[in-house]
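Note that this complex is displayed minus one protein chain, with the remaining chains in position.
Right after this comes subunit A.
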Amino acid sequence: MKRTTLAIAGVAVAALALTGCSGSGGTASGGDADTLTVSGWSLSSTPEFQLLADGFEAQHDGVTVKLVEYDPTDYNTLVTADLAAGKGPDVITQKEVKYLPTFQEGGQLLDVSDVKLPDGISGTDSYTVDGTVYATPYRQDSWVLYYNKDLFEQAGVDQPDGSWTWDDYVAAADALKAGFEDAGVDATPIYQHGWQSTVQGFAAAQTDSSVLDGDYGYLTEYYERVLELQSNGDQVPFNTVTANKLTYQGEFGKQSAALMPMGSWFTATLVAQQASGEADDFEWGIAPIPQADASTTGTDATPVTFGDPTGFGVNANVSDEKADLAKDFLEYAASEDAAKALAGIGITPALLTDAVTKAYFDVEGTPQDELSEFAFSTHDTYPENPTSPDTAAIQNILNDLHSAVLSGSQDIDSAIADAEDRVANEIG
């Protein structure tokens, strides 16, 4: 009899423990109307969230901004899971544009068309679906060309002057290689990271094409050039990049390469790593990315490049009162005040004014030449990921093309034909 009671008690305890597990926890936002939760990632090494939170709190008495940290690599999956469970943050940071349609189609984002944005801010198109705005940008990285001034000097090669087409880029790489050999410098002219965007982003932007077209002939020229650079030793081969898991921070920071196309976020990293000693101490600069033809080169023209904004959206399930507060936060994050603060920690804000550019180059360790300033502040930036529900799937197909071609497994023409077939067959 006693044992039966014990058994029943045991079962009850087990059941309680389990239901207790699933029943605990509350909403991430909490009930407090003056507390705004904002999603972020790697908070200790990504200071922009805390900076914006502090700035917003300073402007709004009694308001607390609570940052909710997510793992950076699985950010979208984790936020998606939280939103699906009804426990998402009030302000949903849009880390990657290609996931915006998922949130928008899923009814998770509030219409924020009434948030006032400063003139000249870029990246807003990426967050507009059928004329309705679902998020506002605060940061807009663009791809530029980082170069190592010391290595150029050692090789005796002229540094970039803003007039480069891709042909000039190839010629400079050839000259660098010869110069390194003569000077006995152990470096490769170009390090290009393994991402598909390092080829496809430029190809789409500079040929005015879109990944949504389903027609990828525009990639041919860009891949042929990279394959040639790889085969003649001007560029670290893709297979070495992937097999040896090379990092772009290490390759450029340790002076293994003189030229590196990279997004403007790298400035903050490089400045920090040079200060900490993680990267070598050398002179470097930023140049506009080489252009398809001469019409967009030179410092009186606007170079064409690509990049995606980072922005904030508002959770569709917040109360009206909270929605107003969240929209205030969006407005603040896009403002010139916030842009200057962001530029002060090496972030490229979506709003680039003279004051913002000045704040950016006031950071100790940033290059002080005019070309770097020009490259940072002047560009025609096309989105890498057009806002469409098909973008994520298409980019996956194009990523297969990228690895097949650059690894040397497939020639460019048949890889393009395969990708076009797959897009026609699998999308939509």
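Convention: a contact is a pair of C-beta atoms (placed from the backbone, for glycine too) under 8 Å apart; a residue touches a chain by one contact, two chains touch by 3 or more; residues count from 1.
We take it that contacts and distances are computed from a predicted model.
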item	value
Per UniProt record, name of the chain withheld from view ["Glutamyl-tRNA(Gln) amidotransferase subunit A", "Sugar ABC transporter permease", "Flagellar assembly factor FliW" or "Putative circularly permuted ATP-grasp superfamily protein"]	"Sugar ABC transporter permease"
Which residue of A:43, A:117, A:363 or A:392 touches the chain not shown here	A:392
Touch with the omitted chain, as defined above, among A:53, A:68, A:323 or A:401	A:401
Touching residue (missing chain; options A:80, A:165 or A:249)	A:80
Listed residues A:106, A:120 or A:156, member touching the removed chain	A:106
Which residue of A:242, A:295, A:319 or A:368 touches the chain not shown here	A:242
Touch with the omitted chain, as defined above, among A:161, A:182, A:321 or A:426	A:426
Positions on subunit A contacted by the hidden chain, ascending	3-4, 7-8, 10-11, 14-15, 18, 22, 77, 80-81, 83-84, 99, 102, 105-108, 237-240, 242-245, 392-393, 396, 400-401, 403-404, 407-410, 415, 418, 421-422, 425-426
